[in-house]
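One protein chain is absent from this view; the other protein chains keep their places.
We just call them A and B in the order they show up, numbering each chain from 1.
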Amino acid sequence: MEALLGALNPYGFLIVSCVLAALLALSLYLPLMAGQLSLASPGFYAFGGYVAAVLSTRVFPPESGEPFSVGLLLAEMAVAGLLSALLAVLIGLPVLRLQGIYLALATIAFVEILRVLSLNLAITGGAVGIFGIPQPFGTQLSYLWVAGPLFVATCAFVYRLEKVRVGRAFTAIREDELAAASMGIVTTRSKLLAFTLGGSLAGIVGALAAHFINTWNARQGTFDASILYLAFVLIGGSRTWLGPVVGGLVLTAVPELLRGSAEVGALPAWLGDFLQDGRLIIFGVLLAVGCVFFPQGLITPELLARLSRGRGPRAEIAVEEAPPPAAVGSAPTGTGAGRDGP
Amino acid sequence: MFQNLLNGLAIGSVYAIFALGYTLVFSILRVINFAHGAVFTVGAYLTYVLTGSSFGFNGLLRGQSLPFGLPFPVALLLGAVLAGLVGVVIERLAFAPLRRRGADTLLTLVSSLGVAVALVNILQYLVGAEPYRYPSTALGALPTAINFGSAAAPVPIRTVQIVIFAVSMVIVALLTYFIRGTRTGKALRAVSEDATTAQLLGIDTDRLILYSFFLSGFLGAVAGSLVGLSVSVAGPYFGLAFGLKGLAVIVLGGLGDIPGAVVAGLLIGLAEAFVPGQYVAYRDAVAFVVLFGVLLVRPQGLLGRAQVQKV
Partner (left out) sequence: MRRGTVGICLLLAALLAACGAPSPTDSAAGGSEDATEAATSEEATSEEASEEGSDAGESESTAELSGEPIPLGVAVAQTGNVALLGQEQVIGAEIAEAFFNERGGVNGRPIDVLLQDTAGDEAGASNAFNTLINQNEVVGIVGPTLSQQAFAASPIADRAGVPVLGPSNTAAGIPEIGDYVARVSAPVSVVAPNAVEVALEQDPEIESVSVAFAQNDAFSTSETGTFQETVTELGLTLNPVQTFQTTDTDFTSQASTIISQNPQLVIISGLAADGGNLVRQLRELGYTGLIIGGNGLNTANVFTVCGLLCDGVIIAQAYSPELDSDINAEFVEAYTAGQDRNPPQFSAQAFAGVQVFVEALIAVDDEQGLDSLELPALRTALNEAILAGEYDTPLGQISFTEEGEVNQEQFYVAQIEMEDEQTGSFTFVR
């Protein structure tokens, strides 16, 4: 066990980063389940981070030399989640009336406004940010004690959500909002719930990340980050919770591992360098290609159904439960082409 | 006061000139082409290369330069033509396949975003992320600034900013004439109303869409080069930053409305210039507050028509 931990320790930063990335991908996935392309996650992530940073440096700073108590860390995460949820409701109520691209634009605007605010307010440390956020753990790998359970809990939650009435309402809205409304689903409430869940999750992750990264400023929640999470979801799979998780884990880990392998000599150096330095090139190409060829991402419900098909009666139910393959190219708010009202 | 006004127009005309290509594609295809910011950047770099300048110390092409150097206006036009071709390639790769499948506009948006990210990072891989500046002989013998005030109370505006303003006005006039007055322009409007019907009427929609992407890329490159002249080419990402503010501009002006884009650009520029001194640091937020407000209150923008949602 010791040896295993020792071997993993240099990768501690990477492992925890992957887990956090998967969680952030899920925070984008939640509104997407209800057909909302919301790019607001980085805003809530930054917000949650600031909450934790301010609380741990101004309100409850630990004695010097003492590690930050894990209990306080969990409390911070809870507070961040709650405040993010409130913020999400505040923003969501007016914004969720919009559809499609207008909603995406509004969330982009929200993230930018939040960013400029955080650049200027004294409480957020202004443009310089907040440094020296206390550490609850000695090594980076130890953050897994908190990130791990959070990850498992979130995955279980989303998995359950997809099967429960609330989650099915999301799916119904995604497939056809008007039809869903006419069937009695209160669409605004459902959409708001999905948006709030996503925002809250992002806020919780932000609180943890603030301690993990040890410094927090306006650069932590930007439009670039939205593109990254979007890539995780769209490439990983936008129709099932496993998609964003795999997308986040793999797309964060692979470039790092490939760079490491370049050093070993398993790959020619230029290729390894390119795969690391050119990571964003690959992301962009994957995003564009994915939209054309894999509009639903790599991990789809059909794929999962096929993988579990060889397992007896339960598999048959799984096959029936998988939503009928949506029309090729139909995106989250898809009811075919031409819908572009505000 | 007067200085602020002029500053606002100067800043605003940069936004306007960026937004023109943006909104052109939207007016034809009803999609936001996020790759416009990338083409804007590519155009700036192409012009840089064509003036014979060399690259810095990072990137695959470090230290390289073309064996010849063109005067700035020629380099600008040639670079813009090349960038237009890039725009066409982007259309073929990212937009045409999706259009053929009748894909949702959001998917096209994301696809164009992917292309933008890839393009900008390829650029960075090739030439590094350091800032580049055009040769200062670019504007020839023109003075660097023109004083609109008096010697005692100077109100200077840099010449290059005046050039940008003038160019944006000229372009909007030409574009409006083109769209309203010529046959091709009318065909474009027909395609934007209903592509299928237009095709049935014998209009070659594919060709027209190619033209509009070429035009949009051309305009984007002109914008990029002029802005690069004004503030230096700050790195491969500088077009994407404009891309975000450009969204605010085209939404305010009404998505797809060409004169609207210019008017909105100038308005946002003025709003930014009139931010009072102690809040200067919030200036960047102005465009996005406007965007947010417009989306909530009047999503069709100032000059657009309300969209009727078909069921």
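To be clear about the criterion, a contact is a pair of C-beta atoms (placed from the backbone, for glycine too) under 8 Å apart; a residue touches a chain by one contact, two chains touch by 3 or more.
Since we're looking at a predicted model, the values are computed, not measured.
Participant: With the missing chain put back, one of A:R174, A:K191 or A:R279 would touch it. Which one?
Facilitator: Of these options, the touching residue for the absent chain is A:R279.
Participant: Given that one chain is not shown, which residue among B:G59, B:G114, B:G220 or B:G301 touches it?
Facilitator: Only one listed residue reaches the unshown chain, and that is B:G59.
Participant: Looking at the full complex, which residue from B:Y45, B:Y125, B:F165 or B:F214 touches the chain that isn't shown here?
Facilitator: With B:Y45, B:Y125, B:F165 or B:F214 as choices, the missing chain is touched by B:Y125.
Participant: In the complete complex, which positions of subunit B touch the hidden chain?
Facilitator: 3, 7, 10-11, 14, 56-60, 62, 121, 124-125, 128-133, 135-136, 144-145, 147, 153-156, 158, 161, 230-232, 234-235, 237-238, 241, 272-273, 277, 280-281, 283
Participant: So that we can see where the missing chain sits, which residues of subunit A does it touch?
Facilitator: These residues of subunit A touch the chain that is not shown: 7, 9-10, 12-13, 119, 126-129, 131-132, 135, 138, 140, 213-215, 217-219, 224, 228, 250, 253-254, 256-267, 269, 273, 276-281, 293-294, 298-300, 302-303, 306.
Going forward, only the chains that are shown with their structure count from here on.
Participant: Which residues of subunit B touch subunit A in the complex?
Facilitator: Interface residues on subunit B, with respect to subunit A: 30, 32, 93-94, 97-98, 101-122, 125, 244, 247-248, 251, 281-282, 284-285, 288-289, 291-292, 295-296, 299-300, 306-311.
Participant: Which bits of subunit A are touching subunit B when the two form their complex?
Facilitator: 37, 94-95, 97-98, 100-102, 104-106, 108-110, 112-113, 116-117, 119-120, 127, 178, 223, 227, 230-231, 234, 274, 277-278, 280-281, 283-292, 295, 328-334, 336-342
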